[in-house]
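Below you'll find the structure, written out as structure tokens, and then a few comments.
Shown here: the complex without one of its protein chains, the others still in place.
== chain A ==
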Amino acid sequence: MANTPRSRVNLLSKAISGTHSSTGGSTLLGYIGIDTIIEQMRKKTMKTGFDFNIMVVGHSGLGKSTLVNTLFKSQVSRRSAGWARDEKIPKTVEIKSVSHVIEEGGVKMKLTLVDTPGFGDQINNDNCWEPISKFINEQYEKFLKEEVNITRKKRIPDTRVHCCLYFISPTGHSLRQLDIEFMKRLSHSVNIIPIIAKADTMTTEERQEFKQRVRKELEMSGIEFYPQKEFDDDMEDKSDNDKIREAMPFAVVGSDKEYQVNGKRVLGRKTAWGVVEVENPNHCEFAQLRDFLIRSHLQDLKEVTHNIHYETYRAKRLNENGGLHPISSSDTQESNL
């Protein structure tokens, strides 16, 4: 627990603040400059940039593409720009990855969106989660292979899924069987963030009731969604994350159109009875989701993926076959363990 990168940074900042208080530890004569490490780290990460891989899962028509575009304020997913006339529901679940580099405040992010068209759209959806599970494990496998190479790349390309947004249909009743099946099976290999899609279907009251029912069902089914309780580092984390967990799943509305409301231009959906403002916290919880996902927990999502989900996969793989055989028997390139 104390060895995670997150807590290492905490220790560092605690050490730094310690130099100014001289309680315990040696008193320093003069300024050394350890605190600049943070600045150096920052500069380096800005130069190298970030990778972030987000997967969206949910049946057709729940606004997945629109939401991702709204979250990242760019046309990350081209699908939402009007339906193609001959858009068909694929017969099996497909996995489609699309990458974009977006930049903000000097920070570059390579955002990869993994779409899963066909999920939940068939009459018989038995095992429709398998192609998704397979894809997630394949990315872990790729990373593992690189990691155990003799000559390793300086920066291993990270295609692992850091976050899986699972879209719940806003029926107003409860979760569907497919929702539970999917989340039960995948919450141990990837960070799942359940969200309630197209929340403008429900009034505020209906939304609260629905959320409560959904949370209860998630609990009863033993589904641990992100942020998982067991990975809270310290009391501060726990308190922050508890607040977030209480408010989840966020009920969101997405839009890439702007309208004039009270003299301001806002992102929203215009109906005959009013404009649903996407970023208005009284209308929906999009702003909360965005702040949580992007502004506070983006890095943590990556860390939990790397330190926990990936490690679990790695340990399992190394324990298979006594850990002495090459990782992939179908691969011609041998790698040593």
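One rule holds in what follows: a residue touches a chain if its C-beta (ideal position, glycine included) is under 8 Å from a C-beta of that chain, and two chains touch if they have at least 3 such contacts; residues count from 1.
By definition in this document, contacts and distances are computed from a predicted model.
Chemist: Can you work out the missing subunit's protein name as recorded in UniProt? Choose among "Transcription factor GRAS", "AP complex subunit beta", "Septin" or "High-affinity nitrate transporter".
Modeler: The missing chain's protein name, per its UniProt entry, is "Septin".
Chemist: If the hidden chain were put back, which of A:V93, A:V161 or A:A197 would touch it?
Modeler: Result: among the candidates, A:A197 touches the missing chain.
Chemist: From the listed residues A:R160, A:K211, A:H283 or A:H297, report the one that touches the chain absent from this view.
Modeler: Looking across A:R160, A:K211, A:H283 or A:H297, the contact with the absent chain belongs to A:H283.
Chemist: With respect to the chain omitted from the figure, which of A:S174, A:Q208, A:S239 or A:Q260 is a touching residue?
Modeler: Touches the omitted chain: A:S174.
Chemist: Can you tell me which of A:D35, A:D51, A:E217 or A:E303 touches the chain that was removed from the display?
Modeler: A:E217
Chemist: Using the document's contact rule, name the residues of chain A that touch the chain not shown here.
Modeler: 59-63, 83, 87, 89, 121-126, 169-181, 197-198, 200-201, 203-204, 213, 216-217, 220-221, 269-277, 280, 282-283
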